[in-house]
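Note that one protein chain of the assembly has been removed; the remaining protein chains are unaltered in position.
First chain written, first letter: the chains are A and B, and each begins at residue 1.
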Amino acid sequence: MSTSFYLQLLIAGISVGSVYALVALAIVIPFKASGVLNFGQGELATVGAYAALVMIEAGLPYPLVAILVIGVGGLAGMAIERLLIRPIAGAPAFTLVIATFAIGLAIKSAISIHWGDTPHSISGPFGDDPLTLGTLRINPTSLWIVFCTVLVTLLLTGFFRYVRAGKAMRAVALNAEAASLMGIRINGVYRWAWAISAAIGALAGLLVAPVVGVNPEIGQLILRGLVAAVIGGFTSIIGAVVGGISVGLLETFAGVWVGGAMKNLTPFLVLLVLLAFRPQGLFGSREVYRV
Amino acid sequence: MTPRLELDCVSVRFGGVNAVQGLSLSVAPGEIRGLIGPNGAGKTTVINAITGAVRTSDGAVRLDGRDITRLPAHEISKLGVGRTFQHVEAFGEMSVLDNVLVGVGRATKGWILQYAFGTPHARHCERHLRRLAHETLEAFGLLDIRNARAADLPFGLLKKMDLARSIAAAPSLLLMDEPTSGMSEAEADSAIAAARILASSRGTTLLVVEHNMRVMMALAQRITVMQFGAVIAQGTPQEIQGNAIVIDAYLGTDDHEEGHDVVH
Partner (left out) sequence: MFDTALRPVHILYGTGALLVLLAGTTLGSYPSYLISLALINVIAAVGLNLLVGNSGQISLCHSSFMAIGAYGSSMLTAMFGLPFWLSIPCAALGAAAVGALLGMPARRLSGIYLALATLAFLQIVQIAIEESADFTGGVRGLDVPKAFFWPSVPVGPRSLFFVVAGACALSIWSAANLLKSKLGREINAARLSPHAAQALGVSVARVKLTAFALSAAYAGLAGGLLSLVVGFVEPNEFGISAALRQLTFIVVGGMGSLAGSVLGALALSGLPELLRSAKEYSDLASALILLASLLFMPRGLVTLWQHLTVRTVHPVARPNRSPAK
């Protein structure tokens, strides 16, 4: 096995890991802000992919589609937060878990009902022909995915550090009561957290669609995203990104070394082991145990 | 004579805070010991350390000479250590009777399948538990409300229930965390009287944390005074009342409990 083979694997791993990182980010942001883990996050990616499908079939150019998809995601996030999450915001963990699950399932089945089983596809912004760099053959979409993820990470970091709304979100994440006493409107922060998270989720769907096709199963992304979030400890942007890339690399290399079945099994085995022995992941703190 | 309870240089650290530091005390079997001190002295932490609810960072806790420092909480309880809670911690959705039944549960053993299929053994054990529970409820005058939901009860009655619950399994050592807070004077008197009777008839050792000095002076045989996680004085109620260090600890920390005279 040549170095170029491993390099290609590496790129593939990082690329798929980037999508997972985006999903992980989308999960962590509202979790930190409002304490709600959105188990329906994967379906927001599905929404993004199908929204893109509709727009591309309508003839819109890719850059516009990208912007609109992010917008659609953001609006969906706000709607979900306002209509479905806020009414049950004080509910115990169990209620929130299955509520978000149900939201996801509702979205997924609605999409399935409308579009049915027929496979759809959209092509990446730079076409699907692989680029040749020396001995490497790289799918341009992979590079595009990594680029977008890096961009999102930088934008988010800047947002939380320098933009007022972002700093408000961090304050609420640390201590909601104190933040509201200081004049920060908690509801506004929640709305933004969900909007941003859904937008990122939709973007993830748009990015991954050229690779896996447009189908209702895109939502399965959430499972890897959750593993990534746990690895990252649910605490930080860096954690989510590192987590995502780790899962991507783990999965890609496991697929080559151990075979097809293990490729699917590995992330969940890792998750179980992590939860059993180190639920705070790599970056989190040890608050998890009870009794 | 082996002390019923012995704390040997016990320290409890939370993060960077020393809630309890190098605390030693020893309670004789059948003794009624009071534990007092200003707020934040670490009294509840001491109780938590004894019962195993909190991990000690240093030192040893001994029950009848046996080291129980590293035992899990439910094991310590089964060795005959009971406790009441400052904020009751009732099983709110369950009835008063069920709360007390959980307390007596220690008295019987059974297997899952016996419970699932209602075998004669299971039914026999259940009758035994209910008999014990009834006796306790009667002693505390709670029989009338035994089917009431705990969460519906006023605080004073809940405290009584908590006391009943913790005494029902006849512990040899009972730790009481502010047992009369929230009770009226009459309620406090009757609850303490009931506890004292049960204690003296069964030889239970009591360690009582209290802010109500009237109750404490009347009840305790000896008193240990804490401040900032350590013992600052120990003696009979009379000795403590006149102790300058104790007076200073209470007055000096600006700690005045409403309605309670700190020094009488």
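To be clear about the criterion, contacts are C-beta pairs under 8 Å (C-beta built on N, C-alpha and C of every residue); 3 or more make two chains touch, one makes a residue touch a chain.
None of the values given here were measured: they were computed from a predicted structure.
*Asks:* Considering the complete complex, which visible chains touch the unshown chain?
*Replies:* The chain that is not shown touches these displayed chains: A, B.
*Asks:* If I consider the whole complex, including the chain that's not displayed, which of B:Lys43, B:Arg106 or B:Lys159 touches that chain?
*Replies:* Per the contact definition at the top, the residue touching the missing chain is B:Arg106.
*Asks:* For the chain not shown, which residue from B:Asp8, B:Glu31, B:Asp64 or B:Asp98 touches it across the whole complex?
*Replies:* Checking each option in B:Asp8, B:Glu31, B:Asp64 or B:Asp98, the one touching the absent chain turns out to be B:Asp98.
*Asks:* Taking the full complex into account, find the residue in A:Leu64, A:Ile98, A:Leu131 or A:Leu154 that is in contact with the omitted chain.
*Replies:* A:Ile98
*Asks:* Just one of B:Glu31, B:Asp58, B:Glu126 or B:Asp189 touches the chain that is missing; which is it?
*Replies:* Among B:Glu31, B:Asp58, B:Glu126 or B:Asp189, only B:Glu126 touches the chain that is not shown.
*Asks:* If you put the missing chain back, which residues of subunit B would it touch?
*Replies:* 51-53, 72-75, 77-78, 82-83, 85, 89-95, 97-98, 101-103, 105-106, 108, 110, 112, 115-118, 122, 125-126, 129-130, 134, 147, 149, 165-166, 169
*Asks:* Over the whole complex, note the residues of subunit A touching the chain we left out.
*Replies:* 37, 39, 84, 87-88, 91-95, 97-99, 101-103, 105-106, 108-110, 112-113, 223, 226-227, 230, 260-261, 264-265, 268-269, 271-272, 275-277, 279, 288-291
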